[in-house]
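Note that one protein chain is taken out, while the other chains of the complex remain in position.
Up next is chain A:
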Amino acid sequence: MDPECARLLPALCAVLADPRQPVADDTCLEKLLDWFKAVTGAGSSLLLLQEHPCLVELLFHVLKPQDLSSRILSFTLRLAGIFAAQENCFQFLQGDPSLFVASAAGQLLVRVLDLALRGPAEGHVCPQAWDWPACARKVVCHLEDCLRSEAAPRVTQALHVLTTTFGHCHGLWTQGLWARLSPLVARLLEKDPVPAPHALVDLLLSVARSSVLSSDPGLWETAAQALSRLSPTQAGPLAAGILKLQDCPQALRIQAFRILLQPLAHVLEAAAQGPGAPRLLEGAAGDLMAVDTFPPSRSACVGLLCSALAHLELLQPLPQRPSPWPQAPLLAAAVTILRFCNGSAAPSSEAGSRLCTMLVGCVRVQRAALDFLGVLSQGLGPQELVTQVFAILLEYLVSPDSSPTVLKKAFQATLRWLLSSATPPGCCDLEPYAQLVLGELLAVLQKRLCSPCWEVRDSGLEFLTQMTRRWGGQGSFRQALLGSEVPELTRQLLQDPESYVRASAVAAVGQLSSWGLLAAPSRPEHPDVPQKTPLEELLLVLTTDSEGFPRRAVMRVFTEWLRDGYADVAKDPEQSVAPVLQAASRDLDWEVRVQGLELALVFLEQLLGPLGPSTAAPPGALTQALQALCRVQLFEFALRSLFDCDRPVAQKSCDLLLFLKAKATPSGSQQEVGDGPNVASVEAALRRWQAGEQGQPLGELAPETVLAVLRSMDLEALRDTLAESSDHVERSPQSLLQDMLATVGVLGDNEADCY
């Protein structure tokens, strides 16, 4: 601890212990804890407490029953927890009504247990209860009482403490603890209804994930019991958690997977038109399911279906997912659910029509099913099913009933299926299905780009950009796109009233034109007015758009164009870059200025080569490059940016100048520092800028002056300063203590204010 902080600490402790002194800003306490964590992490807590008796006094003071705010109480408990991580000398309490206090107390209990049992456990395989120190026995008795309690909050509390314990502590002693408490946990499952089901699931999963405990066969029995005792909705998270485990009994995995599959199996059964229809669950369980285990209320049914879809979605990409993975029936189920939702299914069974009434128009299920369908694109499917997938996706894209969020998901799922259809490496041809739907897709896109909802126009543009990025060079795609009105509509959306849409249009125009897909539209009414090139159009957006998003999007496009050697830019990079840099340097949005400097850096790399082992550029190339840089007025932009009030701008420009300096100074050789009148005037300007004045522009600069200025500046030191956050001084521990002490007494009516 630095001496200034040590000096302020006693006064601060006195303030904290005084209930009449409110702590104005609750973040202060959190930040204090951060600091104590850092301090104890660096040295001994015992030493800290010995050197600063005020801390011990504070802890003892808080233990006395008195009118303390729950904030101070939970702060002190957590502080005690930090110390207890090393030392054992504290008491606790746990029944406070505030969950945060209770949670802090819970964390402290875990620390105390860990500390008390870690020691005795050393050398023993598994310490027996009679070996445990008194304080650990007391904690365990308390937990046992809670688990036996009829009051649900007490049970929940105990389960939370145990979950944290087994989640954080992996000593052998945890085996003894679990052996002692697991019968009580199992007994909870026999109650009707099962108390604190969520907390119970958390505990079982935390035990199952513990490397020390997962070998206990009793655990798996309890988990299996939980799966059968809990309702399908409650059991879902447990089932999903079990399936994510690396190692667990196969029978349990099968049971867990069944729970997740059941709702989908039910959907398939309900929709089945004949005996040959795909089924998810065969045999008794499947039939039993079909009888009717779906909840009767619509919202419960929707909830169950959505959570099953979500769990399966998360499971699908995992290597430990159940094998065999029923890809085809799952695909069929997802498609069927979507059909139920949009009313295109005509089920003949009674269960089917009931489901249909429940699901029709349900946006929540539509979203979940589309997400799931998208994830399923990572696996294969029979051709007939894949055709059905594209068909249902198209139905959703076309339907006027699809809400904007559903449409967005439909676009995303479609893109995933399109991408997966072209999987062979090196081949970016469209699959036959994709070829088939391409025409229809573009027709939908054409319509959606004219939607009155900005969300829809924007999602449409994002979809177009991604499609073009992938297939811009592919013959049938180009042909279909050029035959549609999509490129022209995209160009028009550069003038959209919504700035988000304009930004997406900029990205789409950038992508289309880099593939040569933005053909100049015919203008029969004004044949003699020359059509603006995409480059000019985007420059217009950069200089005139009132919002930051479109301008930032323009900068990204230009940078990409320059980097990828896009034809229009590659013809004459200097000519193309100069106006962009000029516009960016004057932009009010600092992010545009940063991107301007990024563009400049790419430009520099193209002139001088990337930074590598043979860093310095050959003298001839260097002079030429410097002249070019002077012509595009890059130096004025970069040097001014060095003192920009927005830190990332300064940092970027520092990086850029350092790059240039490395290129200009061959390693080992010390060039003569120029000291002409020009250098002096530049340095004077730099000093003015540093002081925050704006001053006159630098005007024309000679390459030698630039080099001399670069050499005379300590850019490395500046880079280190800029790497810190702009408020690092205000955020230091010393500043925190000063602030907390400064607010004492001066708080009037201001303290409870806000915006």
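Miscellaneous remarks
Operating definition for what follows: a contact is a pair of C-beta atoms (placed from the backbone, for glycine too) under 8 Å apart; a residue touches a chain by one contact, two chains touch by 3 or more; residues count from 1.
The rule is short, and it goes like this: contacts and distances are computed from a predicted model.
Protein name for the hidden chain, per its UniProt entry and selected from "Phosphatidylinositol glycan anchor biosynthesis class U protein", "GPAT3 acyltransferase", "Integrator complex subunit 11" or "Isopropylmalate dehydrogenase-like domain-containing protein": "Integrator complex subunit 11". Screening A:195, A:236 or A:510 for touch with the missing chain picks out A:236. Of the listed residues A:536, A:716 or A:730, the one in contact with the hidden chain in the full complex is A:730.
Considering A:488, A:605 or A:646, the position touching the chain not shown turns out to be A:646 (whole complex). Residues touching the missing chain, restricted to chain A, are 22, 25-28, 30-31, 69-70, 97-103, 198-199, 201-202, 236-237, 296-299, 303, 306-307, 310, 363-364, 367-368, 371, 404-405, 408, 455, 458-459, 500, 546, 548-549, 552, 588, 590-591, 645-648, 692-694, 721, 724-731, 735-736, 738-740, 742-743, 746, 749-755 (touch as defined at the top).
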